[in-house]
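Below: one structure, written as structure tokens.
For this view, one protein chain was removed and the others were kept in their places.
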Amino acid sequence: MRSTRRTRTTARSVIAVVSLGLLAGSLTACGSAAREDTSTEKSGTVTWWGWTPELSVAPQYIEKFNEEFPDITVKYQQIPIDGWEAKLRPALASNTGPDVFGLAPGAMFEQFGRFGIDLTSQAEKALGSDWKSRLAPIGVAGLTDKNGKLRALSAGSTFAGPVWINQELFTKYDLTPPRDFDEWARVCAAFAQHDVQCFTQGVAQTAFNQDTLQAIADTINPGLYTKATRGEARWSDPDLVAALTTWKSMFDNGIMQPGALGVQQYPDANNQFMSQKAAMVMMGTWYMQYTRTEGMTPSIQAAGVADPKPFAAVPIPFPAARTGGTPGALFGDSDYGLAVNAKSTNRSAAITFATWMATASAGQQVVANALNDIASLSGVEPQWDKIELVNADVQRPALQEVIAASASVTENRLLSNAALATAIGVATTTVAAGDASPAQAAATLQSAAEAAGVAFK
Amino acid sequence: MFETRSRASRIVLQVLVTLMVLPFLFPLIVMVQGSLAGQGWENYRTVLSQPELPLFFRNSVIIALITIALVLAATMLAAFAFSKLWLRGREVFFWLLLAALTLPEVILLTPMFSISLQLGLYDTYLSVILPLAALQIPFTVLLARTFMNGIPDGLFEAARIDGATTWQSFLHVILPLTRPIAAAIVVLTLITTWNDYLLPLVFLQSPETQTITMLPQFFVGQFSNDQTKVLAAAVITALPEIIAYLCLQKLFERGLAAGALK
Partner (left out) sequence: MILSVGLVYICIGYTGYIATLDWDGSAPDPESVGLANFTRLFADPIFWRAMAHTVLFFVVTFTVQTVLGIVFAVILHSRIRLGVLYKIIIFVPVVLAPAVMAPVFRQIFAADGQFNELLRALGMGSLAHPWLADSATALPVIMGITIWQWTGLTFILYYAAMSQIDPEVIEAARIDGAGNIRVLTSIILPGVKGTTLAILMLSVIGALKTFDVPYLVTGGGPNYATEFLGTYIYRQSIPLADVGYGAALSIMLLILAVFFSLLVGSRQRKDA
């Protein structure tokens, strides 16, 4: 306040100059050369940022890793998913980023992939020249960029497509899991008579609507949905319009819970299923963690149940949209890959850790046993005798079936084009609300996809 | 303000305010219920036994105190100048300041990040305090200036005639009269600082500097979300703010007496 006009102008011009410098600095920072590496392959301190795994799981990985590499210290920091991009973006653009960071395929890969070094030679060194055949193909494809550079090594994969059911509620009311939509509507009518909510989904969180729509479409015309996302088929295809029509029917025939358009998948729909208010929920293989007694009990408590009694949650194939059709759909991606920050000053140690997690059988076994992700190294399966399931008789065969089927999946779940994902979300909610007919929504979606840069053949 | 001479009218007023406050109370009840769902009081015990809690609490207190001191000092001086002193271009500067209120935090993140890196402030308290204060000051200056406009110019001029310098009359005449708005500014700055999530998330990296708003992250994961403990954490986080508000209550009232000074 006391400052005269002159000092003000001086201050201003200083600020202006500084800001221009910063601008230039921050823009060129991304292209700057790699910094010195202060670590070795066997020693160093590695900072690892991820939105996943959970704080309860990550130390298990690190502990196992340290059995082999005691001189590498790994510090894990879990960052809430809703703040992930806001925090990671400036950190990577500067020199303050983590040494290892989680990277999901799709939109996140498009944004942050370029900050990771090419790990092809590391994978080759660890697994030999046929390294690609030893890893889940979907994990490699989703984390490789246009120039063939492998920007991250997939730690494990997740798939969507199945519907999870509460086996105990089905048994209690003597119901069998539906195989098609007619049966599904009948099951829901039966649950309604007992005042049990049938199926829950957080339609307000549109990312999960893509799962349901893709699953419906896959029972009508397998693979068509994925083709449309890649521009190899049109969204106005009659089979995709039929999928949207089926989606709409879920809101009219009592399958979908009332008010689904205002519900979020997390925590709302998840809590409804966990508190046994709803008998079915649309979730993917990440729900496998709740087949374990020790995974389920705390999450029932978290849903607000005072006296938690674990129940058998079982994945069933997605019911066929057409009566008598073939049920089942499975599509997915790497849950997260580990990328090594190109600007890391602990690059060697970081590479050791990322490679170990993704390619060493010891590392992948821990991943498999946590039942969070499906291991990406072929031949690694959960050690069932070491895992306590709520009801092994019912759950284990269903889980083994899903894990086996996942090995050959080539359809992606996550889309790299964020604008296309938004447009699909809009199509699902406009149809659900009755604001657009399935045909109209499909036409809108087609033009939105073209505007979003999808090249159609 | 309202006068209620008869017993009946006093009861009417009491009933009226009770009815008006019910919609405000209802969500709070649901919230507290939610924080006791599942494991009951155990939720609170789990939150309170997080080993990081004392550290986060301390960091939040430090950041809040420094920010409040900065904001209060800058605001009072600036509001005084904008309200009582005749400076050239006063209105222009006031509006320049106000325009600073309008940008959303999300948009400011990227430029603020590069600035804090260049100044070497990243991962220090200051990297959060300075942007917080900068974003808060325009808002508080607007409020304080409005309040000071309500203080008669005559008081200030009388002090000047009595031989007081500008500085003395500010300290001894104006400042004591602004207690109610100063209290409001302290409370509002405390709320902004205490509850800020985005800035600590982005600018504070090591657990040694992180704040209390980072507490719920221990109960929310990628595919898990323990609402009961998040709500318990929210109740615990809110308590210091409520206590601070209650402690400052008297300052809001004292203004009434000060107003009678003239």
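When the chains are written out, they are named A and B in that same order, and each has its own residue count from 1.
Convention: a contact is a pair of C-beta atoms (placed from the backbone, for glycine too) under 8 Å apart; a residue touches a chain by one contact, two chains touch by 3 or more.
Fair warning: this is a prediction, and the values are worked out from it, not measured in the lab.
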Residue of B:I62, B:A164 or B:I191 in touch with the missing chain, whole complex considered: B:I191
Per the touch definition above, residue among B:F80, B:F139 or B:F170 touching the missing chain: B:F139
Residue touching the undisplayed chain, where the options are A:Q167, A:T206, A:Q301 or A:Q395: A:T206
Contact footprint on subunit B, counting only the chain that is left out: 1-4, 10, 13-14, 16-18, 20-21, 23-28, 30-31, 34, 74, 77-78, 91, 95-104, 106-108, 110-112, 115, 130-131, 133-135, 137-139, 142-143, 146-147, 149-151, 180-181, 183-184, 187-188, 191, 194-195, 197, 213, 216, 227, 230-231, 233-234, 237-238, 241-242, 245-246, 249, 252-253, 255-256, 258-260
Positions on subunit A contacted by the hidden chain, ascending: 1, 3, 8, 11-12, 15-16, 18-19, 22-23, 27-28, 30-31, 85-86, 89, 92-93, 107, 110-112, 114-115, 203-206, 257-264, 267-268, 418-419, 422, 426, 429-430, 432-433, 435
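Methods note: only the chains that are shown with their structure count from here on.
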Centroid spacing, where centroids are CA-atom means, of subunit A and subunit B in whole angstrom: 38
Footprint of subunit A on subunit B - complex, ascending: 34, 37-40, 77-78, 81, 106, 109-111, 113-115, 117-118, 122-123, 197-198, 201-202, 205, 216-229
Contact footprint of subunit B on subunit A as seen in their complex: 1, 18-19, 21-23, 25-26, 51-55, 77-81, 83, 86-87, 89-91, 93-96, 266-267, 270-271, 286-287, 289, 298-299, 301-306, 308, 372
